[in-house]
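A single protein chain has been omitted; all remaining protein chains appear in their positions.
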Amino acid sequence: MNNRSMKKYAPIFLLPTMIAFTIGFIAPFILGVYLSFCEFTTVTDAKFVGLKNYLRFWNDPSDVFLHSLWFTALFTIVTVLLINVLAFAVALALTKKIRGTNLFRTVFFMPNLIGGLVLGYVWQLLLNGILAQFQRNLKYDELYGFLGLVILMCWQQIGYMMIIYISGIQNIPGELIEAAKIDGATPRQILKNVTIPMVMPSITICTFLTLTNSFKLFDQNLALTDGDPSKMSEMLALNIYNTFYGRSGWEGVGQAKAVIFFLLVAAIALVQNYLTRSKEVQQ
Amino acid sequence: MNARKAKHGWIWTLFFSILSVLWVFPIVLVFINSFKKKAYISRAPFQIPTDKMFVGWDNYVNGIEKTNLIEAFGCSVFITVFSVAAIILFCSMTAWYICRVKTKVTTTIYYLCLFSMIVPFQMVMFTLSKIANMLKLGNPVGIIVVYLGFGAGLSVFMFVGFCKSIPLEIEEAAMIDGCNPLQTYFRVVLPIMKPTCVTVTILQAMWIWNDYLLPSLVLDQKRWKTIPMAVQYLKGGYGSVDMGAMMGTLVIAIIPIIIFYIACQKYIIEGVVAGAVKG
Partner (left out) sequence: MMRRFKKYFAAAMSAAMVAGLAVVPVQAEEAAGSVYYLNFKPEQAEQWEALAEAYTEETGVPVTVVTAASGTYESTLKSEMAKDEAPTMFQVNGPVGLASWKDYCYDLKDSELYSYLKSDDFALKDGDAVLGIAYVIETYGIIYNKALLADYCATEGAVIKDASEITSFETLKAVAEDIQAKKDELGVLGAFTSAGMDSSSDWRFKTHLANLPIYYEYQADGIASTDAIKGTYLDNYKAVWDLYINNATCEPSMIASMTGEDAAAEFALGEAVFYQNGTWAYGDITGNEVADEDLGMLPIYIGVEGEENQGLCTGSENYWCVNAKASEEDIQATLDFMNWVVTSDTGRASLANEMGFETPFTTFTDEYGAENPLLDAANEYIDAGKKSVAWCFTTMPSEEWKNGVGSALLEYAQGTGEWDGVVTAFVDGWASEVAATK
């Protein structure tokens, strides 16, 4: 009875979301997969060409997709490590009884709310200003662009991850640490054997968030270096964008790259999910 | 023991104070440069604007005029407020229904939502912008549909997570009192879901307000710009970059966010924590 009366209302509950979801996700996704096997300039003139698009950027020496992939992978590893270690350290310090912790938290969290594009231009001014003292600039070498992006990303994300770690640390029952102290554990031992295992869920979440944020980075990349010099600081998302909109006749290739990008992101998510599950079983 | 703690605390406070100053320095730097004559900004970014360099509000006036910033601001507010409202209303309805009625259809929808969370925007950006154009969604009202569609995955997922914890008895009581499902939903379920609504609002608003790529591809740029689009337009639209107008625009783009943040700090931080734990 209950269920039957619910079902009568299905259109009201489901349709608005589902129509939008179809327009905003399902249809573009399916069409996107299909178009990656096509040559096209607009959606309507697509011609099926099989795997040609996938081979084209692989074989073209002027295409930097592979370089972008390595650049992005390295960037992701460096930022995930740096952000999580630093955010955790700051969170530990700010859960101690120190004057002004609330103010510090507020300040550190703030950069998150500002958009990546705006932040990119803010840091471009600062970093170019500093580098100019040494007759250099961000577009001089990909290394500068890389370091610039790392600094920017750390600055933006540390506050966010810090907040999550703080809530994780605060959820550790006080008795647990007291008990460890009574047992004569050193602060280092407490950190290693009590704090870190207890905030493991937060670590998992933060790793996942930083991982996907870094891997999918676009706005900051566009604003800070725009891929210069010679596309050498172009990350995957920007590379795909430039292939789509920067080169005539390469739309299909852009879509093929996007499919590969999607598979990579999905793989990361699945591995992460698997690891989380196996951890939960242990607990 | 006590004395040692206090001494430590003093050092930490000093350390974090310095760090905080460094943390806000980039934004302060932009603020300082926004009062500098444009030719001096890239040459001497670290100098305080003096007589020759000082231009008063010129950069702000320039930035606002060149980018139509006031309109862009209105556009951003409109899109963010109504997209988030649509997401909250429709996604929570869908989520509750999915939770209560288990059929093949609802299960499929749930897994599709899960799936959409791992698909990066680049995968659909080209086709999405074409479809939106064909359906004439390239305006601030139409883009709400796009945001609802692309944002549905995460929101439905979070609402479903919360729905599972709502005890059935309350709803059943309402049904017995003669409420139809729609009434039950609005009278009973939605009020209970308020905390999740706050979380979803915070997360989605942060995303939509700052989003550059989606609106730049979907919106008809001739007529409407959001704030990130206005900032990027300044970079490209006039051939050479007017650093002065750029600084002014950046400051105007940042200030409302900081004010909003200081006013709603508690909710924002709680929302982020809750969102992270569930996501």
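All chains are identified by letter, namely A and B, in their written order; residue positions are counted from 1 within each chain.
In the analysis below, contacts are C-beta pairs under 8 Å (C-beta built on N, C-alpha and C of every residue); 3 or more make two chains touch, one makes a residue touch a chain.
These numbers were taken from a predicted model, which means no experiment stands behind them.
Chemist: Using the document's definition of touch, tell me which of A:92, A:132 or A:147 contacts the absent chain.
Modeler: Residue touching the chain left out of view: A:132.
Chemist: Tell me which residue among B:140, B:153, B:181 or B:228 touches the hidden chain in the full complex.
Modeler: B:140
Chemist: One chain is left out of this view; which of B:11, B:39, B:105 or B:173 touches it in the full complex?
Modeler: B:39
Chemist: Given the full complex, what residues of chain A touch the hidden partner chain?
Modeler: Given the touch definition above, chain A has residues 41-42, 62, 128, 132, 135-141, 226, 228-231, 245-249 touching the missing chain.
Chemist: For chain B, which positions touch the chain that isn't shown here?
Modeler: Here the touching residues of chain B are 38-39, 42, 74-75, 78, 82, 85, 130, 133-134, 136, 138-141, 183, 186-187, 220-224, 235-243.
The criterion applied here is as follows: only the chains that are shown with their structure count from here on.
Chemist: Express in whole angstrom the distance between the two chain centres, defined as the mean CA positions of chain A and chain B.
Modeler: 16
Chemist: Which residues, counting only chain B, touch chain A once they are in their complex?
Modeler: Residues in contact with chain A: 5, 9-10, 12-13, 16-17, 19-20, 23-27, 29-30, 33, 41-42, 45-46, 86, 90-91, 93-94, 96-97, 100-101, 105-106, 109, 112-113, 116-128, 130-132, 135, 137, 145-153, 156, 172, 175, 180-182, 185, 206, 209-213, 227-228, 231-232, 235, 246-247, 250, 253-254, 257-258, 260-262, 265, 268-269, 272-273, 276-277, 279.
Chemist: So in the complex, which bits of chain A are touching chain B?
Modeler: Counting only chain A, the residues touching chain B are 2-3, 5-7, 9-10, 12-14, 16-29, 31-32, 35, 42-43, 93-94, 96-100, 103-118, 121-123, 125-126, 128-129, 132, 155, 160, 163-164, 167, 201-202, 205-206, 209, 216, 218-219, 222-223, 236-237, 240-241, 244, 251, 254-255, 258-259, 261-262, 265-266, 269.
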